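Apart from one protein chain that is not included, each protein chain of the complex appears where it belongs.
Chain lettering (A, B and C) follows the sequence in which the chains are written, and residue indices restart at 1 in each chain.
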Amino acid sequence: MTDLMTTMSLLLAATTIGAALMAIWGKRSLPIAILAAGLVSLLASVQFLLLAAPDVAMTEAAIGSGLTTFLFFFVLGRVRGGSND
Amino acid sequence: MVDWLIHLAALFAGVAFLLALTRFIKGPSAADRVVAFDVLTIISITGIVLAALTEGRGIYLDVALVYALLSFLGVIVVARYLEGGF
Amino acid sequence: MTMLLDIIGGLLLVAGTAFLLFGGLGLVRMPDVFNRIQAGTKATTLGTLLTLAGATCLQPAWGVKLLLIGLFLLFTNPLSSQVLARAAHRSGAGKSEKTSIDRLEEDQRKKP
Partner (left out) sequence: MIKRLVVLLLLAGIGAIFMSLLLGYTPDNELNLTARYYAEHTAQDIGAANIVTAIIVTYRGLDTLGEVTVLFLTAAIVGLVLAQGRQQNSQRSQRKLPESGELLQTGSLLLTPLILLLGVYVFVNGHLTPGGGFQGGAILASAILLMLLTDPMRHFSHRLISVLESISGLIFITIGVLGIIYAGGFLDNRILPTGSLGQLFSAGVIPIIYSFIGLKVGAEFSSMLVNLSETEGS
């Protein structure tokens, strides 16, 4: 691992923790919390890649880029739409 | 010489990453954050290409391929949610 | 010959990431959502394409895969930015005070 990779890895690790904190606090706004969780997924995927595990990174990319976000937002939309129940 | 240029490119990409991150944290509305998220994904693709160049391993590019083709799905999901599309 | 190609590739890498930097700067400095979408997608698309071209110069054996990445980016980026801009317009995102022309709203008012 070269110096460049170590620096990138440290930056990603710090940002991942920040995004996770943002997903938890998020000023009580659920869409922003879901977006922050998506950011955690993206950063974790690049981090896996830098730590020489490209297959795990690819799994995270395939699942996290579309499907998880859709699941969360779909359920959020349904819950919001059915509030008169 | 080339190593030095790659390091400079990585520095630029890192600064761009931090700037987009600022907009992601600060952005007043959800749409601002989605734009910042899109830019962060594109910068990550560049980062993956740079990592593949420094490590010299071409198989890392498959992950960039997946991100290049699938990253727009997340943006479209949020956009359809914002306009009430599902 | 390879030395020259390496230096061209490195310069293209730096130019591409500089465009990424400008895109990020525009993302921070622009006043409203629509301008940010402009800055965030156009500049970064050009920047990534330049970076991929530089990587092709450095490692010609990866050319096909890098070309595919660039092609996919060219297909998907305009799509996502257009859908996002329309969603922001429909959900009533605030416009900057300097915005004077809004063709989409005029169109929608013309044919209800």
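What we mean here is this: a contact is a pair of C-beta atoms (placed from the backbone, for glycine too) under 8 Å apart; a residue touches a chain by one contact, two chains touch by 3 or more.
The model shown is predicted, which means the values in this text are computed figures rather than measured ones.
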Contacts of the hidden chain among displayed chains: A, B, C
Selected from B:5, B:20, B:51 or B:77 as touching the chain missing from the view: B:77
Residue numbers in chain C that touch the chain omitted from display: 72, 75-76, 79, 82-83, 86, 90
Contact set of chain A toward the excluded chain (per top definition): 54-55, 57-59, 61-63, 65-67, 70-71, 74, 77-78, 81-82, 85
Absent chain, residues of chain B that touch it: 59, 62-63, 65-66, 69-70, 73, 76-77, 80, 83-86
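Heads up, the rule we're going with is that only the chains that are shown with their structure count from here on.
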Farthest chain (mean CA position) relative to chain A: C
By number of C-beta contact pairs, the top two chains: B-C
Chain closest to the assembly centre - both centres taken as Cα means: B
Approximate Å spacing (C-alpha centroids) for the pair chain A, chain C: 22
Junction residues of chain C, two or more chains touched: none
Per-residue multi-chain contacts in chain B, two or more chains: 6, 10, 17, 34, 50, 62, 71, 78
Contacting residues of chain B [partner chain A, same complex]: 6-7, 10, 14, 17, 21, 24-25, 30, 33-34, 37, 40-41, 44, 47-48, 50-51, 54-55, 59-60, 62-63, 66-67, 70-71, 73-74, 77-78, 81, 84, 86
Of chain C, residues touching chain B in the complex: 6-7, 9-11, 13-14, 16-18, 20-21, 23-25, 27-28, 33, 36-37, 40-41, 44-45, 47-48, 51-52, 54-55, 58-59, 61-62, 65-66, 68-69, 72-73, 76-77, 79-81, 83-84, 86-88, 90-91, 93-94
Chain B to chain C touching residues, read off their complex: 1-2, 4-6, 8-10, 12-13, 15-20, 22-23, 29, 31-32, 34-36, 38-39, 42-43, 45-46, 49-50, 52-53, 56, 58, 61-62, 64-65, 68-69, 71-72, 75-76, 78-80, 82-83
